[in-house]
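Note that one protein chain of the assembly has been removed; the remaining protein chains are unaltered in position.
After this line comes chain A, so read on.
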Amino acid sequence: MSKVATFDTRAEADLPVATPMAYSFAHSGAPAVTPQSRVVLRERPLQGHLILRGGAIVLDEAVRKVLGINLPGEPQALTLDESGQRSVQWLSPDEWLVIVPDGEAFELETALRHELADAHYAISDVSGGQTLLELEGEGATEVLMKSVIYDVHPSHFKVGKGVTTVFAKATVILRRPSETRWELVVRRSFADYTYRWLLDAGDEFAIGVER
């Protein structure tokens, strides 16, 4: 076990928690999902986001043992567990993003630190700094084509791929965990901007927000 001081970032007391999108839903509007909606937008709030840095071989062993997911070694790769709730994404040659459901991040961090012991690595909990938005529906690809500079055509952007790119001048992590679903990992500070951009871009597809 390493000597790094860690703590659970979630408050024990039963305090009200606001997700980065709470402000946007209240102030920027949230059109309801209608039968005409070709795109549905939803937030997957309060997920645990961890950044793993270190050598691929060392981290792979620990992640496989703790999470049961292979660390993607190929650039732009994204791997999920069977439930699709936990994922590991390649960000750069020595950096991976792990997303787990609410409340699992601290446990996972502790388990990984225990597993990695004295290896050369870093784990940072960035859960508070970013949030996960989901786009679903047949119009989702077209909304993204209007917004990101990366080629999101299904022939180029296959399922199981994730890239960090530019979304309407902001940086986002764009991932495709399944055939119909796209995920955007956005910075907390850019969440409202991204949300309003998506509402505007999705207007012609009668975008609906699921809460």
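Just so we're on the same page, a residue touches a chain if its C-beta (ideal position, glycine included) is under 8 Å from a C-beta of that chain, and two chains touch if they have at least 3 such contacts; residues count from 1.
The rule is simple: contacts and distances are computed from a predicted model.
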Select, from "Sarcosine oxidase subunit delta", "NADH-quinone oxidoreductase subunit K", "Amino acid ABC transporter permease" or "Tryptophan synthase beta chain", the UniProt-recorded name of the complex's unshown chain.
-> "Sarcosine oxidase subunit delta"
Residue, one of A:Ser24, A:Gln76 or A:Thr194, that touches the chain absent here | A:Gln76
Out of A:Ala62, A:Val163 or A:Val209, point to the residue that touches the absent chain in the complete complex.
-> A:Val163
Residues of chain A (touch criterion as defined above) contacting the omitted chain | 75-76, 91-93, 95, 149-150, 163-166, 171
